[in-house]
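Only one protein chain is missing from this complex, and each of the others stays in its spot.
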Amino acid sequence: MEYREKKFVKIIDDNIIEKARNGDICAFEEIFKETNKGIYNYLLNLSLNRDLADDLTQETYVRAFKSIKSLKNKDALISWLHRIALNLYRDEIKKPKLNIQIIDDNNENNDITEDITDWTTNPENIATDKELQNVVKNAIQSLPEIHRAVITMHHIEGMEIDDIAKVLKISNGTVMSRLARARESLRRKLAFYEGKK
Amino acid sequence: MMKCEKIQKMLPDYSVGALSAKKRELIRSHIKNCPKCMERLEHLNKIALLMDNIPQEEAPSYLWANIKEKITSYEEESFWQKSFKWLWKKRIPALISSFSVLLIMASFYFLLLRPSEKTEQSIYKDIRQHTFSSWNNPLTDRVVLGMIVVENEFGDELNETNR
Partner (left out) sequence: MKLIAKLALFSMTVFLLSLLVTSLTYSLDNSAVDLLKKAYSNQRLVSHTGMLKTEVFLGDKTSSSIVEIQQKEGKVRTNYKSGTSSGLSIIDDGKKTITINSKNNTVVVSSIPDLSNDISLLLLNYDVIMKGTEKIAERQARILQIIPKHKGNPSIKLWIDIKTFVILKREYYNSDNTLVSKTFYTQINFNTKINDDVFITPINASYLESDLSAEKTTKDGIPFSIFEPKYLPVGYILEGYYLFKPLCGKGVQLRYTDGLNSISILEVVPPIGWHRMGWFRERGRGMQRCRLIDNLQGRIIRINRDKLNIAIVGDISENELQKIADNIK
């Protein structure tokens, strides 16, 4: 495994989950407080639309509350929430929508590698890491959905490969290969800037 | 010696930690002496680091209020469903007779006494038409007006005093 700083992922108290299972809304609120940032950012990166992310986040927790009894393993809470969110997102994009064109988002090759120069006018400005980070953030948004999903969960939310595999119902190996493809795509897009540094 | 092209194809998987011990060794020994491939690997690692540090956005503050509203009404529903189930199990004969009485009374009410749905709809419509006519007054609160004018938004807020 590669070495990297592990992100501090808070672990929900077993008591709280048990209470929430019995319908305790206050306990469920605790779960919401601990996890909503991750779920919101996940949905934001998937849908690239704030209103949709708002709605889907709400729907995710409502659905979670209704079916919390089906949560078998307390340790799988985070993956379970992500799975609900992902399913809701996938259902949502199947519906006919106002003004939004749906591109086949599962094709790994559907990648906009041109338009590198669109992001800034002046490469000399990309001097600080902060600015480079913004460029990376924008670049992630142009990747296909399956790459965005793994990147958000692994890098931004700090989830373990095992948990990500559970969410997407794929093998650990597939998760890692998607991460690798995504990294390579980003590298190609940012090569222009890397060269200038 | 492995060609740089082949090595570079494997670098993304290497940076993610995916390859077998044998392949990792192969790559490690190549990049020791290849600054070009070393640089490529550094870029990949740098991108990973940048992504690790991307801050998460805060979710909007009104989300919980909406969620709570929906799950509270769901909770209340469940209670009634539960009590209905209990009653059904325990008091079948008495329940059936009282239920049929209720049914007769209810049908009487709904067919003869309760105002027709059309009247209710007409009332809402009158209110909406009246409300909407003041839309262009600069001093009116269009936010509240919007809520009233959209079909039956405040329908259940009507408080009837019948004469």
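We just call them A and B in the order they show up, numbering each chain from 1.
Everything below uses one rule, namely that a contact is a pair of C-beta atoms (placed from the backbone, for glycine too) under 8 Å apart; a residue touches a chain by one contact, two chains touch by 3 or more.
Not measured: the values here are computed from a predicted model.
If you put the hidden chain back, the residue from B:His30, B:His43 or B:Arg128 that touches it is B:Arg128. Taking the complete complex into account, residues 60, 62, 65-66, 113, 115-116, 118-119, 121-123, 125-139, 141-144, 146-150, 153-154, 157-163 of chain B touch the chain not shown.
We adopt the following convention: only the chains that are shown with their structure count from here on.
Averaged C-alpha coordinates give centres for chain A and chain B that are 17 Å from one another. Chain B makes touch with chain A in their complex at residues 11-13, 15-18, 40, 43-44, 46-54, 56-60, 63-64, 66-68, 70-72, 74-75, 78. Those residues of chain A lying in contact with chain B across their complex are 1-2, 4-5, 7, 23, 25, 28-29, 32, 36-41, 44, 54, 57-58, 61-62, 65-66, 129, 132-133, 136-137, 140, 151, 155-158, 173, 176-177, 179-181, 183-184, 186-187, 190-191, 194.
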